[in-house]
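Removed from the display is one protein chain of the complex; every other protein chain stays in position.
A, B and C label the chains in the order they appear, each numbered from 1.
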Amino acid sequence: MDGIVGFLSMGGYWPFVWPAYGAAALGLGGLLALSIRWLRANEAALARLERERPRRSVARSGPAP
Amino acid sequence: MNGFWLVVGRDLALARRQGGESGLALLFFVLGTVLFPLGIGPETQMLARAGAGLLWIMALLAVLLSLERLFQTDFEDGSLDLLIMAPLAASLTVLAKCLAHWLATGLPMVVTAPLLAIMLAMDPAGLGALTLAMLLATPTLSLIGAIGAALTVGARRGGVLLTLLVLPLYIPVLIFGAGAVEASVAGPGAKGHFMILGALLLMAATLAPPAAAAALRHALE
Amino acid sequence: MLEARDLTCVRAERVVFAGLGFRLSAGEALLVTGPNGSGKSSLLRLLAGLLPRAAGQVLWHGTAIDDDLAAYRTGVHYLGHLDAAKPALTVAQNLAFWAGLHGVAAERVMPALASFGLDGLASLPARFLSAGQRRRLALARLAAIPASLWLLDEPTIALDRENVRASEAAIARHRAQGGLAVVSSNVAIALPDAHGLDLADFAGRGIAWPDDEAVP
Partner (left out) sequence: MLHRFANPARFLRIARWVVPWSASLGLVSGAAGLYLGLAGSPADYQQGDTVRIMYVHVPAAWMALAAYATMALASAVALIWKHPLADLIAKSTAPIGATFTAIALITGALWGQPTWGTWWVWDARLTSVLILLFLYVGYLALWNAFDDPTRAARAAAVLALVGVVNLPIIKFSVDWWNTLHQPASVLKIGGPTIHPAMLTPLLLMALAFLCYFITLLLLRVRGELAARKLRALQAARAEG
């Protein structure tokens, strides 16, 4: 038990070491999550538009509307 | 080359006729400096200690304030197309406009700076250094600012954006400008600072015009 | 002699026109028409070298304009929608500036103003000019500064009957001296035996980013 508590206390500097790692994790993780969500949203919207587009271009390449 | 002086002459005539930016910039410079003692208190040692730094910061902001319209008016009335197509190289046109901007805005500030410094209880030994440093630095501020002005032509909220882009690039000029005054008053003399300010000026004079010209060409696309 | 081959113009990631070509020799004129947004102005700015081409070639006397853009431009006039008139300067000062920039003698300023009926207003600050008068000041630039290729974007907008005729006469004179003119206009403009170019025929479709499958 003592090992864990000793480790977590970071020689008494826990209020600085853990927030530092927290900030790094939050920053990197947050940006990663945002980027992935943004990527998924774009590619989903693109897929929706792509599904509609072939039908439209078939119509367009047929006799002039 | 006479095209160069034509552009300088036209911009000076426009600045004088409209009296807008150059007068405002000088007013901003003076007013900002006057406000400082009102905020900090009249004790001379405090003022003397911080006076040089404040003067320089107000100088930066005043130059920046008057740069937003450097290319924007020409862009809006169609002159920019013709200027880029004119036989005079775009970099020289930019240099000419910066020279006109400096004569209209920078030079008056160099002249008023010592007066304001006296008001801020600056040690008279520093006045010479302040004037020389301002003389070397204000053209650099116009040149570097011109890059920002060219980049933000036609941009939304160009003014604020210009400040955000250009102020970080002004930091070396601020450090060595204010440092020159302090060195001449308290330190071993400001010879080194003048050399560096001169180097910054030469660098800006050679690199800023082509960069701004490239930015302008992209603005017209 | 101006020639354009397989010109493609992309603006804001959209193909404005593609595969456009034409040939124009001395004394000839090209009337560019087309619906709004079909790229009339873009074509003129492209020919003036202000706009980069996405593809294709523009040849002036057989050599590509990019080889020496500055030299090409000394022989070109570009008249855009805007009149480049500084309100704080007088009519004469405005024209004298552009004439001086192109190394043209100051004596040519007054006759050029006269050819568009502006000599009476020479010492008037430009801010008092009407839209039509400002347009005539811009057209006076064409008369003052000799150039073999005129690129005119809707030159006769805001002009009254009499001044439309004056600009048509100026273009005719220019062509008579062997000059070329590319004029875009949706308004009727008298360009005797001019070649026509309807941008609707070259309208670009779809995206400027050819991915695997063909651009639709």
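Please note the rule applied: a residue touches a chain if its C-beta (ideal position, glycine included) is under 8 Å from a C-beta of that chain, and two chains touch if they have at least 3 such contacts.
On a predicted model such as this, the values are computed, not experimentally measured, just so you know.
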Visible contact partners (per top-of-document touch definition) of the missing chain: A, B, C
Touching residue (missing chain; options C:Ala54, C:Leu82 or C:Ala158): C:Ala54
Per the touch definition above, residue among B:Ala117, B:Ala137 or B:Leu165 touching the missing chain: B:Leu165
Interface with the unshown chain - residue positions in subunit B: 147, 151-152, 154-158, 161, 164-165, 167-169, 171-172, 175-176, 179, 200, 207, 211, 214-215, 218-219, 221
Missing-partner contacts on subunit A, residue numbers: 7, 10-13, 16-17, 19-21, 23-24, 27-28, 31-32, 35-36, 38-39, 42-43, 45-46, 49-50, 53, 56, 60
Subunit C, residues in touch with the chain not shown (by the definition above): 8, 10-14, 52-55, 205-212, 216
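Note that only the chains that are shown with their structure count from here on.
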Separation of mean Cα positions, subunit C and subunit A [Å, integer]: 49
Where subunit C touches two or more other chains at once, by residue number: none
Partner subunit B, residues of subunit C touching it in the complex: 45, 48-52, 70, 73-74, 76, 78, 80-86, 88-89, 93, 97-98, 100-103
Subunit C-facing residues of subunit B, complex: 2-3, 6-7, 10, 13-14, 17-18, 76-79, 81-82, 84-89, 220-221
